[in-house]
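For this view, one protein chain was removed and the others were kept in their places.
Up next, chain A:
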């Protein structure tokens, strides 16, 4: 396989995950539990959509088929989307939202830290900037996991209820496919096993402080975002997000 194909796939995975997580955060607008949270959710979402644009722009350049970042974001169907299954899950209550954000952040940060050392300078540059943002995201989401886990009886119960809703999708955070393996061998991307170890340590540390149990590692079954096999939630999310560019394909906005 040509190295570029692996790289393009990888950039789409990074960009799509950031974009879909950002889109989910947009859905909170006006509905957050406090004004400070409105601000924080939009702030995190803004960072992520900004990162998505950077990754998708690079992917578009490598693709070199006339599509730009907007085209990749707004014209690809769900079978072509490469985001993590975790981030496409519905927002649920604040416990689900916080848990999703935390599990993603705890994975995202070591990935970006590794990427900031990438042999690909463009990737290293984008990742270095994103590391600063995601360091803040992880600090915030881990603090909320702790607050809700070790808050009231109700918040603890809600976190326990949220856990099985999202946990099974973490299988994607701790594995790598052949394509990612090759990129790692070329020193373009970090070692997936190391990322997984860091992720597990962060999760187990934060969950302990939050008085939450660390569930057993989930196992792979059928769904696979790397091959565009998503849950039923993504199609609806994209229908909303892509409506205008789809309805007016010749339009400039």
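We adopt the following convention: a residue touches a chain if its C-beta (ideal position, glycine included) is under 8 Å from a C-beta of that chain, and two chains touch if they have at least 3 such contacts; residues count from 1.
Criterion: contacts and distances are computed from a predicted model.
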Match the chain absent from this complex view to the correct UniProt protein name in "Na(+)/H(+) antiporter subunit F1", "NAD(P)H-quinone oxidoreductase subunit 2", "1,2-phenylacetyl-CoA epoxidase subunit A" or "Dihydropteroate synthase DHPS". "1,2-phenylacetyl-CoA epoxidase subunit A"
Which residue, A:129, A:147, A:168 or A:233, contacts the hidden chain when the whole complex is considered? A:147
Who touches the missing chain here, A:7, A:59, A:73 or A:134? A:73
Missing-chain contact, candidates A:31, A:79 or A:227, resolves to A:31
Absent-chain interface residues of chain A come out as 19, 22-23, 26-27, 29-39, 42-43, 45-46, 49-50, 52-53, 56, 69-70, 73-74, 93-94, 146-148, 150-152, 154-155, 158, 240-241, 243-245, 248, 250-253
